[in-house]
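Excluded from the complex is one protein chain; the other protein chains are retained at their positions.
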Amino acid sequence: MNAPGRSYWRSLEELAETPEFAALVEREVPRFRDVLAGVDRRRFLQLMAASMALGGLGSGLSACGPEPNPRQLLPYVEQPLGIIPGRSRYYATATTLDGYATGVLVASQMGRPVKIEGNPDHPASLGAASAIMQATILGLYDPRRAQSIVGHGQIDSWDGFVTALFERRDRLMAHHGEGLRLLTGTVTSPSLTAQIAALNKDFPGMQWHQWEPLHRDEERAAAKEAFGRPLDSVYDIGSADVIFAVESDLISAVPGWLAYARHFAARRRPAETGGRMSRVYAIESTPTLIGAKADHRLALRPAELAAAMRYLAAALGAGPQQWSQAQVKDADWLKAAAQDLKQHHGRALVHAGREQPAEIHLLAHAINGALGSFGATIRLIEPVAASPGSQQQSLHQLAADMMAGKVDTLLMLETNPLYTAPADVDFAAALKKVPLSADLALYADETTLASTWHIPAAHEYEAWSDARAFDGTITIQQPQLRRLYGGHSAQELLAVLLGNTMPVDYALLRAFWQSAAKQQGHADFEQFWHESVRIGVVANSAAAPVTATPTADLAAHLPAAAAEAKGLDLIFRPDEAAWDGRFADNPWLLEMPRAFTRLTWDNAALIAPSTAKRLGLATEDVVAIAAGDRQLRAPIFVLPGQAPDCVTLPLGFGRRAGGLGVGVGFDAYALRVVASPWLVAAKSLTKTGDTLRLATVQQHDRIAGRDLVHEGTLADFVKNPHFLKHEGNNESIYPAYKYPGNAWAMAVDLNSCIGCQACVVACQAENNVPVVGKDQVLAGREMHWLRIDRYYSGAADEPSVAFEPVPCMHCENAPCEVVCPVHATVHDHEGLNLMVYNRCVGTRFCSNNCPYKVRRFNFFAYAIEDDRPAESWNPEVTVRGRGVMEKCTYCIQRIRTTQIDALRENRPIRDGEIVTACQQSCPTQAIIFGDRNDPKSAVARRKASPLDYVLLEELNTRPRTSYSALIRNRNPLIKDDEA
Amino acid sequence: MAIFGPRANMLMNAALIAAAAGSVFLVMLIWLVPVMGYNSQERYIPPQPVPFSHKHHVSGLGLDCRYCHTTVEISQSAGMPATEICMTCHSQIWTNAAILAPVRQSLADDTPLRWTRVYTLPDYVYFDHSIHVAKGVGCTECHGPIGDMPLTRKATTLYMSWCLACHRDPAPHLRPLSEVFNPHWHRTPATPSGEQLMAAYHIHTRTLSDCGVCHR
Partner (left out) sequence: MTIADLPDAAPVVRPGVTLTSLSEEVSARVLRPHAPRWWWVGFGISLALLLVLVVAMAWLFINGIGVWGVNIPVAWGLAIAEYVWWIALASGGTIVSALFYLTRSPWRSATNRIAESMMLSAAACAGLMPIMHLGRPGFFYWLFPYSTVMGVWPQVRSPLWWDFICLLCYILMSIMFYYVGLLPDLATVRDLAQTRRKQILYGILALGWRGSARHWRNHQTVYFIMCAIMAPMVISVHSVVGLDFAGGLTPGWHSTQFPPYFFFGAVISGLALVIMLTILVRRGYGFQDIITEYHFNALAKVMLVGSLMLGYSYLWEAWGAVYGSSVADRSEFFFRIFGFYAPSYWAKIALNILIPQLLWLPAVRRSEIGLFLISVGIIVGMWLERFVIVIPSLSHNSIPSYWGVYYPTLWDWATLAGTIGLFLTLFFVFLRLFPIVSIAEVRELVQKRGSR
């Protein structure tokens, strides 16, 4: 696995691992690799001083001068202020997705970012960090990133580009910018928006197009329809007693979902809220996280969703009565839900997902209006994004103009239309007609290769910028390190067009904010600037709520009810991890098991068991799916909970250019059309006879009578909180061991866990867990220390879902410890089940003897073969070599760091002072870690809950990790087989 | 024609005994080789770009360890002095001594000095300077009579058994906090006993030899 990038980025740390030597050793004495494994990867810390010196030096050093060997020790030349060798510093910034910002804190070791953590002060994060956010750090270091400016197929320079753009600029000036087009994603950055406004002044003829493949056009259209102008909704999910979710992405994808999930979960822990719990109804075509948490769920195909919504609207007096006469599936179910919603007037909330048609969004607005949700559970604000319009139309228009030759200069900023454009927009052909097209992109992607100029983009951790969050809050993004592969920011690019030949991102941003701050009436700019940058939030910049009510008679605005759907529906959804394709190059995300399918390294066409049965299909069958005159081949994955006759095609795979993701999975954009971006009718779905092996990490879906998931209803809980407790028999012939000091323990709440996988990737990032690749996952060798098991119960088509995060249980009677012949896994006096990598000889008996199967083995030298730069690994954790066992350590490195600080200060460790990586990233606080011996600690309190239980208690392993039983708040009026 | 003379048996017995003795010796080697000095590189003096003398700077001039090793009290790494720290003095004295040329060079073209590390720990071992000095373990406990070393040499084996010896019984290795950075300190009748110091520093050996203390 030799990375092209390596040869470009030759820093001291990288040299420290001396690949040649490693290679030699690998060839000559395989055994030594084990010894080296730990060595190479942390070596950079011992040379970190050097790396900083290098930072000051520019990229030159290794070109000249001798290469240092690992035994060398390089101090600074000048000690930078505040940097302490061996201690992490945290810098606030933000990472953006589809334009919307989420605040992060970047842990930095000697100037090397090593870990992304949520920024507790940022409204969209509240301290949590999603899987995608965690993975951006790997994207930053990805050696496959584009590294040189290419003009007309030749390697060129920034100056070359500036010159080219400048001569074009004069021409454009001449005729007022006719033919100048700008294509961006959704833009929330105030500075960028200002620049574009300035451009419009200089070039009146310029047109600005926006395109996000996962656009929110339908939502916007509906809002425009309902309120007269496009307004954004901000939800106060915490105060909603009844939530009606229409394939809602409220706790999985909407901007700010981390915060929503936090408040959602706070209402789902009956043991902590005195037996009070919100109730969730979900109707959806394909499983969503909120659907999995729902107390009542219906799987309906799109047409049925619309019908159901009309029925609901009528039942709640938000629509004409004749709607309630229409025949709908599960009428009584809906009636009961409607009644429940009505009873909670002002404390109810209806939310429809991004992919739902404007019609359903409109109905949702109407119902919310009828339920008095606006101003109560929903706050309306002016749109956060700049000039929100239909992006579908925008892109379509652009492509048309390009075809017509009306465009002679096209600037594309971090967007990849050639891959993401709907199939009926032939962007490739259109692009050929543009004399000068410049693409600013992180990778040499599909669009890049077709444009005349490619400008490698600076990663968002490499440049100064700013962005707004879902509620309008502004974050000033600060760079975390010198640009690894050169690269330029969007602001710099536009500045050139504005006449600045030597744009510097810092100067541009500061200049903008100097004026902006003045307008906002900040007297002391320096103080404002430093505070904003330090905290990662521009103080009280959140958008003010506006009052608006949806127009009374929405029925008028609605098309006639759709006819009964026939045939198969094809629905397009973003992939949980690859998103719209921009993360298809990220190894962590590719190998992240998806919440429901538990699938890695592929996307698949998801269909319901009943449909699969009818069509004679099974998982891994490759089918040809045709819609209109287009078709694609995709492997089938049979997914319980999917709506019948409805095929979900995850977007974001089948990349044709870029990095690691090229050729992984199939490209679902091939069937997407402008007319209906999220849903097309399948012309045919035929079995090809081929099969494709899919790398799922969980083959068996049910608990098979094991004591794994405790589940009950709220009603029973209220009657008797201890209703799930059964007397476990924990007798042992040995006296129980005493833990007088700290007793580290973890409590996992199944009610809170929404299966978002944030903890899985957080653990991978914190603990240097290597990526193994599809083949190894197929061989059953994935390395994730923490996994989220997904169990189904009930009918296959309408299953009830339980997510169960499974880290190491740190059993007090650990079965793994007694069988290790060399003391490589032992218990410590605080109850941690330690794994001593350097002592492990690899008998693997510990894994065989672990009933929870949480141990992972380095069958190959995964970490060594992993091609991330050395400095991207966490120096606080040993990187494991070939042939050793590893597993969750409760983030022992964090425990030790805190312990040492506490010991130095001769004070006890405070509760909440030690936070494990999984706990830290969890948006719903499902995971709590702490000292069980301290009765006041959060973990002790949660373990005291009557719902607390441990896995496989009958084995008497006495796990330190315990779980809170899953409670569903069922509506007594609804009788379904789930209960 | 006898092939085996009368001495055959005797020879055979001798051979058997020799074989036995040989195998015992081989086994002994397994024990002996690791504890040989060349294996642990004890007393090894690696070449350095500048022949820096702790003897001169510490014992002679009386510099405090922390003047150069700035982070020893707050971080796992004691910290190597930045070139500018050397130059605080050497911009005034010995300004054109030949042996200091590399230092001046380093400042001049902003390239770090390249010292050779004397104490190399495997990367699966996490040693933290700050906690040791905070709990009364003097520099010389590990670095030997550093204050009297004209050239820095490795003073200890750094074997795990050596670490464990102290982690299992710290008392004899402790000293008053005021003396931690004193290279010439030695126990006097006046010094409080190791046990008293352990109590004072809240050192509990119960958890001190857990594997997880050093291995993560």
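Which chain is which? They are A and B, in the order written, and residues in each are numbered from 1.
Everything that follows uses one rule, which is that contacts are C-beta pairs under 8 Å (C-beta built on N, C-alpha and C of every residue); 3 or more make two chains touch, one makes a residue touch a chain.
Note that this is a predicted model, so its numbers are computed, not measured.
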Of the candidates A:342, A:844, A:904 or A:941, the residue in contact with the absent chain is A:844
Given A:609, A:815 or A:946, the residue that touches the chain left out of view is A:815
Contacting the left-out chain: of A:394, A:619, A:858 or A:897, that is A:858
Absent chain, residues of subunit B that touch it | 3-4, 8-9, 12, 30-31, 34-35, 40, 157, 159-161, 164-165
Since one chain isn't shown, list which residues of subunit A touch it in the complete complex.
-> 30-31, 34, 698-700, 702-706, 708, 776, 779-781, 787, 789-791, 804, 806, 815, 818-823, 839-845, 847-849, 851-853, 855-861, 882-885, 951-952, 954-955, 957
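We take it that only the chains that are shown with their structure count from here on.
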Per the C-alpha means, the centres of subunit A and subunit B lie apart by a whole-Å value of 46
Subunit A contact footprint on subunit B (complex, rising order) | 46, 70-71, 74-77, 79-85, 106-107, 110-117, 120, 122-126, 128, 130-131, 134-135, 201-202, 204, 206-207, 210-213, 215-216
In the complex, subunit A residues that touch subunit B = 35, 38-39, 41-43, 46, 49-50, 53, 56-57, 61, 65-66, 68, 71-79, 84-87, 741, 826, 828-830, 832, 834, 836-839, 876-879, 889, 892-893, 896, 900, 903-904, 906
